[in-house]
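One chain of protein is taken out of this complex; the other chains stay put.
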Amino acid sequence: MTIRWSTFSAPSRFVWLAAKVNPWLWAVTIALSLAALYVGFFVAPTDATQGEAYRIIFIHVPAAWMSMVIYLAMAFWAAVGWMLNARMAAMLAHSLAPTGALMTFIALWTGSFWGRPAWGTWWVWDARLTSELILLFLYLGYMALKSSIDDTVRGDKASALLAIVGAVNVPIIYFSVRWWNTLHQGATISMTAAPKMAHTMLLAMLLMTFAFWAYAFAMSFTRASAIALEREQHTDWARQWALDGSSIRASKP
Amino acid sequence: MNWSSASAFFDMGGYGLYVWGAYAVTGVAMLVEPWLARRRLRQALRDVATQPIQD
Partner (left out) sequence: MRTAFIAVFVRDLRLALRRRVEALLPIVFFVVAVSLFPLGVGPEAQTLRQIAAGVVWVCALLATMLSVASMYTSDHADGSLEQMMLSGRPGTVIAAAKAAAHWTVTGAPLVVTAPLIGLLLDMSRPALVTLVLSLLLGTPILSLLGGVGAALTLGLRSAGVLLILLIVPLTIPALIFGAGAVSATESGIAVGGYFSLLGALLILTALTAPLATAFALHIALE
C-alpha cells in the first residue's frame, strides 16, 4: 500500500496523523533518553582530564545538533509553504521555531555549565557557543517577525523569506565566527576540544540525539495541530475533530 | 557500574552542581515545553468546540 503523502498537507488529515503518531513518538523519546542516560552515566567511563563534568556532553552536543537541524527543517518547510502555497507547511515551520530555540538555549546553558568546571568561566566566547548564541537570535527574530504581523498570509511568507535568508547565512556566520575565534588568541579555549570519545560515550550521545529528534517531532506535531485548529476554528473538519475526535476523511488517506 | 554509592553518584566527583545543574534545567525545560504545547492544543480544541454554528 503506497501512501500519497501529500494528503497530509490538508490540515484536517495532518491533525489526524499527528494524533495517531504522537504516542509512539513520545514512547520512543522516553525509551531512547532512558537508554542514553543509562549508557552515559553507568556504562561510559570517567574522563581522564575532565572527570565526571564531561558527562554534560551527552545533552550539550545533541541539543546543539538539534538546534541546527531544526533551523534547517524550519527553513525547508517555510520555503515549501511559500513556494507551493501550502498552509500546513507554513504552520509546521512555525511549530518548529520554539522547540529549536529551546534546543539552542539548552545548548548554551549546558555549554556554560560545562565550561565552568572545565575552563573556569561561566561563559567562553568560543566558536560553537558564539554561533549558538547567534542562532538563538535568528530563532527569536523569526518568532518576533511572525508575531508582529497580524495578517497570516503575510506573516507566513515574510517569516519564510527570513528563514531562508537566515539558513543561507548560517554557514557564512559560522565560518566568520570560527575565523574570529582563531584570531583572538586570548580566548582560544575551545569547546570543540571534547574528550577523546570512547565508544560508549559516542553511543550515549547518539542515543540522546535520536531521543531529542523524536522529541522535536512530537513537539512540532502537537504545536502544529494547535495552530491548525486555531486558524481553522470555523471549519467543519475542526468542529468534527474537536467534538468527537473523528476526522472527516480519515478513512481515505 | 561506575558508582560506588548513591552519594558518589550525586556528587559526580565534585562536579555535582554543574552536571545536575545542566541536566536539571534541561529536564525541566523538556517537561514544561510539552505541557505548554499540550495546554495550547487543549485550549484550541475547546475554542473550536464552543464555536457558534455558522450558516
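For reference, chains read A and B in written order, and residue numbers begin at 1 within each chain.
Criterion: a residue touches a chain if its C-beta (ideal position, glycine included) is under 8 Å from a C-beta of that chain, and two chains touch if they have at least 3 such contacts.
Since the structure is predicted, the reported quantities are computational estimates derived from the model, not experimental observations.
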{"item": "Partner chains on view for the chain not depicted", "value": "A"}
{"item": "Residue, one of A:Val39, A:Met74, A:Leu162 or A:Ala242, that touches the chain absent here", "value": "A:Leu162"}
{"item": "Absent-chain contact - pick from A:Leu34, A:Ala144 or A:Leu243", "value": "A:Ala144"}
{"item": "Residues in chain A touching the chain absent from view", "value": "134, 137-138, 140-141, 144-145, 148-149, 153-154, 157-158, 161-162, 165-166, 168-169, 172-173, 175-177, 179-180, 183"}
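Operating definition for what follows: only the chains that are shown with their structure count from here on.
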{"item": "Chain centre separation (chain A, chain B; CA means) in Å", "value": "15"}
{"item": "Residues of chain A touching chain B in the complex", "value": "41-46, 51-53, 55-56, 59-60, 63, 98-99, 102, 105-106, 109-110, 113-114, 116-117, 215, 218-219, 222-223, 225-226, 229-230, 233-234, 238-239, 241-243"}
{"item": "Complex interface listing, chain B residues touching chain A", "value": "1-3, 9, 12-15, 18-19, 21-23, 25-26, 29-30, 33-34, 37-38, 40-41, 43-49, 51, 54"}
